[in-house]
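Dumping the structure here so I can ask a few things about it.
With one protein chain removed, the remaining protein chains of the complex are shown where they sit.
By letter and in written order, the chains are A, B and C; residue numbering begins at 1 in each of them.
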Amino acid sequence: MKARVHITLKNGVLDPQGKAVEHALHGLGFGGVSGVRQGKFIELNLTSTDRVAAKKEVEDMCRALLANTVIENYAVEVVD
Amino acid sequence: MKARVHITLKNGVLDPQGKAVEHALHGLGFGGVSGVRQGKFIELNLTSTDRVAAKKEVEDMCRALLANTVIENYAVEVVD
Amino acid sequence: MNHQAKKITAEDVKTHGLSESEYAKILEIMGREPNLVELGIFSVMWSEHCSYKSSKKWLKTLPTTAPWVICGPGENAGVIDIGDGLAAIFKMESHNHPSFIEPYQGAATGVGGILRDVFTMGARPIANMNALRFGSPDHPKTRHLVSGVVSGIGGYGNCVGVPTVGGEVNFHPSYNGNILVNAMTVGLADQDKIFYSAAAGAGNSVVYVGSKTGRDGIHGATMASAEFGADSEEKRPTVQVGDPFTEKLLIEACMELMATDAIQSIQDMGAAGLTSSSFEMASKGGMGVEIDLDKVPQREENMTAYEMMLSESQERMLIILKPGKEDLARKIFEKWELDFAVIGTLTTTGRMVLKHHGEVVGDLPIDPLAQASPEYDRPWVKTEVDPVVKAGDVKDIDWRHALRNLMGCPDIASRRWIWEQYDHMVMADTAQRPGGDAAVVRIHDTDRALAISTDCTPRYVKADPFEGGKQAVAETWRNITAVGGRPLAITDNLNFGNPTKPPIMGQIVEAIRGIGEACKALDYPVISGNVSLYNETDGKPILPTPAIGGVGVLDDIDRMTTVAFKNAGDVVILVGQADDAEGWLGQSLYLRELLSREDGAPPPVDLAHERRVGDFVRGLMHMGMITACHDLSDGGLAVGLAEMALAGNLGCLLQDPGTPRHSRLFGEDQGRYVLTVKAADADTVLAEAGTLNVPAKMLGVTGGRDIVLADGTSVEIAELRQLHEGWFPTYMSGKS
Partner (left out) sequence: MKAAVIVFPGSNCDRDIAIALEQSMGKPPAMVWHRDSELPKVDLIAVPGGFSYGDYLRCGAMAAHSPIMREVKRAAEKGTRILGICNGFQVITEAGLLDGVLMRNKDLRFICKDVHLRVEDAKSPFTAGYKKDEVIRVPIAHAEGNFFTDEDTLKRIEDKGMVAFRYATPEGDVTQDANPNGSLNNIAGIFNDKRTVLGMMPHPERLSDPTLGGTDGRKMFDGLVEALS
């Protein structure tokens, strides 16, 4: 079973990378871009065969390590 | 119009980050995890109102800046 | 694909970068047709990168010995005795092509590779240097390449925790399509704990440690030996990704193993990975080797023998263990969470036998292959040197305008933007940070230090390869002297174009001759090095760039000198310039930056003079007579003085420089230093110079906030600082 995790900055948390990317895009002539936010995308395989259990396990991983819940949100999808 | 971009390492390219995360997850007791790969997830707003044009524009951005096409793939979705 | 069964075609031979005559030799050595695995092995072993086939004949002429040389060229790095039972181990290596294709990873893996060359010999790396050449600042790719290369070097060096303490940077359109990224590492070892690569002991285990093998960089070594062309995009998958974290663990694990008595020999897996490492170890020791490829730790599924043998995955080492040491070694690598596998044994057959899935997939004779490795005496022609440029034929521009212009030009502007991205202080031994003449790194737990500098002035080499080769060596020697060091030895990184073109081969031959001459005259041998050829794009070569990395020792770190003016009222003295010299403008930056001329013979280097002047300066430092010192190079006297003033935030009042003023202020005559001494010591110093037949002349005194000439014209330091510090950040921000 495969899972995909999106980790994004919470609203209101400053995103220096997103800002820098936006700035660079403007510099390259992409003037119509705004609100650039950069997050992480993690893919992983699981031995678990139960969708619900798998999702819960990955959410546990997010809380334990993958996301810093002070500033980040996470979203887990289980695909197969 | 909003776009979401996934940037992932090409197959076969070493992913030191994914490797280290996998290792740490094992250390935390998540033994069933394998094949961890870490990529980027970028969200942005566009002034463009044409879906097709918007997608093309973001793909241009990927080639120009967002992705390192030597080692990374990108995938663009336009949502609204 | 089944590599064994496939019949070798002429096309295969060609794509492996082998000539027809080389293939004929292969058939002769093998006594049969090679299979694809074997052909791949020949191709990397005989590539320019591994075999030095075009340069070997000339490299042999370089002086490589001195009483303090413990190990010269031929090992992973060179070794010198620095006293107290300690050795400095160092080398420089290029990662030019990969850095052009993917600047961050190319530069990062370049640093990783040179670190391994040094710690594989038992040295803990204590300093990194980087010598960089980029295209014109106006070229659309340059900014991106600078940014990627610098963050790649920092990204790797900072993470492994080795300070990057210095380097050099030039910009020139000849590098537009072929940048140069040369990285140097200096390490420190106990003289009785140095490790070599010659394998010995039939039956000993061949052990693989570090990261797993993937399909990275296959054909990297052959790529490094091929010219760039329109199809270079196609070569992209050969880019490798560095993992500095694993490298850091590998350093610590190797150091831990080296402290035991388990290692018979060790070698990093560099270009051509498993092939060149196992081959060279066996060849040096006159042994055979049998490898079971099934045991090789693999990152990907279904890897073929060909892929495993040619992979250039990073952060891997090959070790021959003494008998019975497997468990001890395994425990150490497991502690550091690295892969460890016994993949083979040494034999007495003199052959390399490769097994995969229980079958023999390769079987080659080691000695004949190594000995028959091609060596070419390529035709060459000498560069025709331009006539000497007379100062009277060069426009005399207001010195204030010229100085402002030069201080803010790309080749002289402050490199702070770069070195602030490098952790240059980790390990808490950096006594002189970037910005001076040479970096000074304390030898841990002692009051002694190493001084390190990399230099080359490619425009001089282009104009006259022989003088330019001499100059590159002399400049490192001078920079080490300027901080108070005793120069001991060099490493070189010879970057040139396509050696099959006689004019390029001529540059190689003459530059090597110049380097050799300087090394001899200065007692400053070459102990390691690297050759990078075919640096051309669409037939246009780079400026010939033999980068030199010099290392010296300071016996007392308290005698270290810096470029900064220290106290108002000190006397400024110029040493090394004959009174009747009008100043050498040919190939100067004055000519290039202010008059757009890149012509003339470059300044000659008088090596006897060089040595006399340098020894004099060093002697004064040992006597504690000097308050500041700076050697003169790019931009000449005026730029040198301005750099000293900026570093000390203190101006100076100068006597009339004489005429012609422009050539006296901006000429780039060699073998010169500017010193400051306490006013009370000035006469002693001048008298001492007289006795030793060293030209020395009082220039003025320090003080104030401006650089002032006798006629009252002046430039503010604050203004120069803005120009000098401003160029890089402004350029990189894209606003210029």
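We take it that contacts are C-beta pairs under 8 Å (C-beta built on N, C-alpha and C of every residue); 3 or more make two chains touch, one makes a residue touch a chain.
Quantities reported herein were computed from a predicted structural model and do not represent experimental measurements.
Considering C:T347, C:N405, C:Q421 or C:N567, the position touching the chain not shown turns out to be C:Q421 (whole complex). One of C:T430, C:S453, C:N493 or C:Q587 touches the chain omitted from the figure, and that residue is C:T430.
Considering the complete assembly, chain C touches the hidden chain via residues 151, 154-155, 158-161, 243-246, 248-249, 336-337, 419-431, 433, 442, 557.
Mapped onto chain B, contacts with the missing chain fall at residues 16-17, 20-21, 24, 27-28, 38.
If you put the missing chain back, the residues of chain A touching it would be 12-14, 16-17, 20, 64-66, 68, 70-71.
Criterion: only the chains that are shown with their structure count from here on.
Centre-to-centre separation of chain A and chain C, using mean CA positions: 41 Å.
Work out the mean CA point of chain B and of chain C, and you get 36 Å between them. The geometric centre of chain A is 10 Å away from that of chain B, both derived from CA atoms. Touching of two or more other chains is recorded for no residue of chain B.
Touching chain C in their complex are the following residues of chain B: 12-16, 19-20, 23, 68, 70-71. Chain contact summary for the complex, chain C toward chain B: residues 101-102, 104-105, 211, 214-216, 236-237, 239-243, 245-246, 299-300, 313-314, 337. Within the complex, the chain A residues that touch chain B are 6-8, 18, 21-22, 24-25, 28, 30, 32-48, 57, 60-61, 64-66.
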